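With one protein chain withheld, the remaining protein chains of the complex are depicted in position.
Labels for the chains are A and B, by order of writing; each one numbers its residues from 1.
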Amino acid sequence: MSAGRYRHDDEAARVWTGGYRRYDLVKEASIAFGVVLALAVVLTLLFSSPDERSSTIKSWSRTDPVDFVTTAVSELDGTSGLAGYGPPYNHNSDGQHIAFLYPQKWLGVNIAINPGQDLVLAPLQTINGRPDLQAAVSLYRAAPAQLQTAWTTAYTNALAKAKVNRDGTITVPAGRYGPVPLMMNALVAFAQSGGLDGALLTNKQFYQTDYTKALLYMADGGVLDNRAQAEHLAGDQWGMMNETGSYPGQVWLWLYTFWYQIKPFSNSANADVLVMAVMGVLSLAFVLVPFLPGVRSLPRHIPVYKLIWREHYRSVAATPAPAVAEHIPPPAFGPGGGPGG
Amino acid sequence: MSTSTDRSWTVRLRNRAVGALPPEKLLPDGQPTYVASWIYVFGVLSLSALAMLILSGTILAIKGPTWWHVSSVGHFFNSIHLWSVELFFFFMVVHLWGKYWMAAWRGGRKRVWMTGAITFLVAVPCALTGYVSQQNFDSQWISTQAKDAMNSVGIGGFFNLMNFGQMYSWHILLLPVAVTGLVVAHVLLVRKHGVVPPFELEDRLKAARRGADAEAES
Partner (left out) sequence: MTLAIACPPMAAVFNLNHRAGYAHWHFFLMSVPNIIVIVLTMVVFAIAILAPFPGSHRADAP
């Protein structure tokens, strides 16, 4: 469509010089509200809403103590997802980037978490009446880094053959693990009693609302992931759009989740920042549609408008075309003297 | 007018407001004859869904975030709130499709389109903060997944999806105020500029041009 033609369409739409009809805006809004209220109530009575109970570290450590301990050891020795995440939690990675842009790194560490200290050693040190445990923790802290790694690596490998005892603790084949097995069994008992959920929440004051540490801990293990996979909520399952159970989800996120399913996003370590960049550009384009040649002209070329305004075009066809476009003053009622509607 | 009223901020603001939106334009009792399609009701349906969200959300806020987990009445209002979200996005999308195919930004209405588009884009994180405030498995999963998107662009440390207190505050105050403010601006702009007139049909355009050319030649 030519620029001149587009300009004509644009200018011609400024002022409506045609006819008006009586219209009750408040009545229409009231009816619309009544319709939506009725729809919401009917949908509620028919389907209710989902409310699947949260996982807790207590439930996780009870139902899958081996997975819990495996995750705890990885937090202790810095091999967990959280430990290597980078900002905003730590400096152990640069995080995601697009070309030379490193926004994750540039905006820094604002939620500093030291996984070994915050998720394992500090909670263990709150356990009273266990001098053997406190001695084990002290021994671990005092050991050189190389020895600590040797212990945790050997223990992690041994966990593949772990047995769960009746009391919920773990037994692994004999090996050189230093104080790690005692620490881990104390931690799993603490978790199974519910103490670890509380210890991870408490942060220098009584009242808490921040679940970051507990959630990151669970996210490093399999507890949330297994439930999500079963419910098709995982990222490679278009999960962003989905809801638990058979409820409709966040359908409006279809384009956000779409990119994660296709290359190059689906196998990129920078998938999140790439998708956010693409969606940022598309969102900007969405807002700026009136300024985009081609996009703004498409409605003229694909005449859906002829269906929408067919009544208007029929009444216009019934009146002869003016020899020269003439000005018709607006009627007495309705919007006083100005542009229509 | 005396010079003292010309300098009055109150009078100047009032004159500007009333000049842009006199009462008969703010609440008109007439509409152009071309407004004759069901597609036109989806704007007011979207508004109604937003009103339902605010009302049901207010009831949930009165009783606090734990209520709906332990009370069947609370669960009822939570369900109303959830289905109102679905209806809000549903009606908004149909409204958006209609407005696109009408090229409703024509005739000086670009800001109408832009405020509408930004409303949609702000409603998406408003819904996200709601989903992570549910305090159930859904919010655990959504927060631990979506945090990667926030962190990847560097805002995760400032907008922490796993911090319930922060997310709840954004959800019940900051983002609804933003959405409502944008919607009010959008509606006032529609009232100011009017509903966009139809495209002129090609044959009538050509006939009008032929008539104008003939008049010019004679």
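One rule holds in what follows: contacts are C-beta pairs under 8 Å (C-beta built on N, C-alpha and C of every residue); 3 or more make two chains touch, one makes a residue touch a chain.
Predicted model only: the values in this text are computed from it and were never measured.
Undergrad: With the missing chain put back, one of A:50, A:88 or A:123 would touch it. Which one?
TA: From the options A:50, A:88 or A:123, the contact with the absent chain belongs to A:50.
Undergrad: Quick one: say which of A:34, A:248, A:264 or A:280 touches the chain that got left out.
TA: Missing-chain contact among the listed residues: A:248.
Undergrad: Touching the absent chain: which residues on subunit A qualify?
TA: 19-22, 44-48, 50, 52, 230-232, 237-238, 241-249, 251, 254, 261-262, 266, 304, 307-308, 311, 331, 333
Undergrad: Using the touch rule from the top, list residues of subunit B that touch the missing partner.
TA: Interface with the chain not displayed, on the subunit B side: 30, 33, 36-39, 41-42, 70-76, 79, 86, 90, 93-94, 97-98, 101.
Keep this in mind: only the chains that are shown with their structure count from here on.
Undergrad: Round to the nearest whole Å and give the separation of the Cα centres of subunit A and subunit B.
TA: Here the centre of subunit B sits 22 Å away from the centre of subunit A.
Undergrad: Tell me, which parts of subunit B touch subunit A in their complex?
TA: Within the complex, subunit B touches subunit A at residues 22, 24-25, 27-37, 39, 41, 44-45, 47-49, 51-52, 56, 68-69, 75-76, 78-80, 82-84, 86-87, 89, 91, 93, 98, 100-103, 105-110, 113-114, 117-118, 120-121, 124, 127, 131, 134-141, 143-146, 148-149, 151-158, 160, 162-166, 168, 190-191, 193-201, 203-204, 207-208, 211-212, 214-215.
Undergrad: How about subunit A: which of its residues touch subunit B in the complex?
TA: 9-16, 18-26, 28-29, 32-33, 35-37, 39-41, 43-44, 47-55, 85, 87-88, 95-96, 103-111, 209-212, 215-216, 218-219, 224, 227-228, 233, 235, 239-240, 243-244, 248, 250-253, 270, 272-273, 275-276, 283, 286-291, 296, 299-300, 302, 304-305, 308-309, 311-313, 315-316, 321-325, 331, 333-336, 338-341
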